[in-house]
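All protein chains but one are shown at their positions in the complex.
Let's turn to chain A:
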Amino acid sequence: MRKELPKIITIFFITVGVVLLGLNFIFFGQAPKSKAAGETISYVFDPSAVNQTSGDFTTSVKIKPSVDMTIRGYQFEIAFDKTKIQFKNIQYKTGTVSAGVGDDDSKASIINQNGKIKVVGEIQSATGQIILASQNTEVVIVSFTANSSQSSSVTTGATDAKFFMIKADYSLFEVPSAGQVSFSVNGGGPTLTPAPTVTPGGPTLTPTPTGGTGNANLIMKLKFQGIIKKPATDALNKLSVKVKLLNGTTGQETAYQTAEFTADNQGIWSGNTSFNIDVNAKYILYVKGPYHIQKKICDTGPTETAGGTYRCTKGNIALKNGDNDLNLSGIVLLSGDLPDQDGSVTAYDTSLIYNNLGKDNDKCDVNRDGRCDTQDFSLVIAALSVKNDEL
């Protein structure tokens, strides 16, 4: 029997292992994996149009996720032309308004001043709320009062719209919008460029919808905190920067466009992108670098006395059809919001650098020297006077 002991022990452990593996496969092998990539939320107005020159009208914002998911909260904006319609009231149908953060009826006057409803809601249970990919889920019902026969549009689902999904590991994941959608008032369409001047007797031209190559090309120069020369390699000398415009008159903003920027020997980054816009309006430009806090810029040649201190409120950027040179290198874009960006400098950002010191992790190489090091950490710490994206 003593001779058989090793054989018995081996059989024992092998059997235990096989049983554990088998049971684990049967019960957990098909467990849902973390859904943290590629999901989107589609927004829709229901109804999507109204013809009304006066009086109240109502529409719902409904959403449909690309896959079934459990959500914990959401935030998005509904923009409207305040000169043509006025906000009346809002009802949150999914969860409740986040008190003090989301807009409700008590903020009607501010909403109508800005032409924008900030919808922020939360599900008040630890388990969240399931939303299905097979059907539209009503999030809010909004009522407006029409005061003009002119056409306009209400938009939502811009790139900063997000739902907070609870993942399998109980962490939260921000699900972005699948794209901006519009509600047409008196025939208004999705962000149209003004009708070109038509010579009497000439051909009738129709407005061009947003998308594709825009009528105004922005050729921009930028300066990023901590980068004082051209990065050593071509791979490092490339930054994807998000840019959007806010029309100072209507309060409507474009979707973000992403532009590739490259640096010269002085560390000035150049890149361009185009927008379909009304060239008669004045604009605010929002620029967000891949490691940076979003900067709000109201002037064509902004300057500042100390890095990162430029602030503005009123859009003063006039744009024309064709090329528009914007030298924005008189101000510095502060770092801090590292990938994956959430619009705020948080402990995640500082910890990402802290935990990768000495490594060549591109996610925390703020100064583009090919390494994640104490310089990157110091840059983020030095920029902590600004914590959130400028809006």
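To be clear about the criterion, contacts are C-beta pairs under 8 Å (C-beta built on N, C-alpha and C of every residue); 3 or more make two chains touch, one makes a residue touch a chain; residues count from 1.
Note that contacts and distances are computed from a predicted model.
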item: UniProt protein name of the chain not shown, from "YCII-related domain-containing protein", "ABC transporter permease", "Cohesin domain-containing protein" or "Acetolactate synthase small subunit"; value: "Cohesin domain-containing protein"
item: Selected residue (touches chain absent from view) among A:I166, A:I277, A:L333 or A:V366; value: A:I166
item: Omitted-chain contact residue, chosen from A:M69, A:I85 or A:L352; value: A:L352
item: Among A:T58, A:Q124, A:T303 or A:N321, residue touching the chain not depicted; value: A:Q124
item: Chain A, residues in touch with the chain not shown (by the definition above); value: 4, 8, 11-20, 23-24, 27, 72-73, 75, 96, 98-101, 120, 122, 124-127, 164, 166, 170-172, 342-348, 350-352, 354-357, 374, 377, 381, 384, 387-389
